[in-house]
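Here the complex is missing one protein chain, while the rest keep their positions.
Let's look at subunit A:
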Amino acid sequence: MNTSLTNTARLLVAGLRALLVLTVVTGIVYPLVVTGIGQGLFPGKANGSEIKADGQVVGSSLIGQSYDLPLGKGQETPEPDLKWFQGRPQNGLGTNSVNTQYELILSGATNRSADNEELVQWVKDAKAAVVKDNSVGGYTVKPSDVPADAVTSSGSGLDPDISPQYADIQVHRVAEKNGLPVDQVQKLVDEHTEGRTLGFLGEPRVNVLELNIALREQVAAS
């Protein structure tokens, strides 16, 4: 009995020692080496692909933002600022509840199932809003023109992209609100449409933040 106890204790100590040694290799040396290489070779990307406009950091090209009007009195949900291209709905994006000293962005999806009534309502409302907001001055958006990404929340809630179809149906509205010719805005969208990587990886997309930065430059120039 005594020997088996000692043996068990010896084995556990060996296990703990193995863990500590491997922690040094995989938990300290490995991440530090990768950080060193990453920061040395790709500092911009390793730090979050920040983009600047007029010398100011305005976000990351990888993280989606909201383009909303300031909250009015008594308003709980902000209205979209229709001057700017709008990204995807963000119904799954959470707010910090554990460590409340910060206002961290908490990534996340809605996790609503395809037959969830709340989700059905969200999608219906979003579709109606996209049709209404973008039907301006003789240009009408049909419900069947609205692509799926315009009315659904992404997996991360931080999707930086929209489909080119969603960007296209926003062109007339954005042109009108900013007093720019439609052609000029359409050209901007086309320039910011990225095809599939190597022709077959992923889906074509438009980065909303980059597009809005370019739009603001044109508005300022006109």
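Here, contacts are C-beta pairs under 8 Å (C-beta built on N, C-alpha and C of every residue); 3 or more make two chains touch, one makes a residue touch a chain; residues count from 1.
In this text, contacts and distances are computed from a predicted model.
Only one chain is not pictured, and the protein name UniProt records for it, out of "Potassium-transporting ATPase potassium-binding subunit", "3-phenylpropionate/trans-cinnamate dioxygenase ferredoxin subunit", "Xanthine dehydrogenase family protein subunit M" or "Ribonucleoside-diphosphate reductase", is "Potassium-transporting ATPase potassium-binding subunit". Listed residues A:Thr6, A:Asn47, A:Gln75 or A:Ser222: the one in touch with the omitted chain is A:Asn47.
Checked against the full complex, the one of A:Ser60, A:Ser135 or A:Gln186 touching the unshown chain is A:Ser60. With the whole complex as reference, residues 8, 11-23, 25-28, 30-31, 33-35, 37-39, 41-42, 45-50, 53, 56-60, 62-63, 65-68, 81, 84, 88, 92, 94, 96-99, 101-116, 119-120, 122-124, 127, 144, 146-149, 151-163, 196-203, 205, 209, 212-213 of subunit A touch the missing chain.
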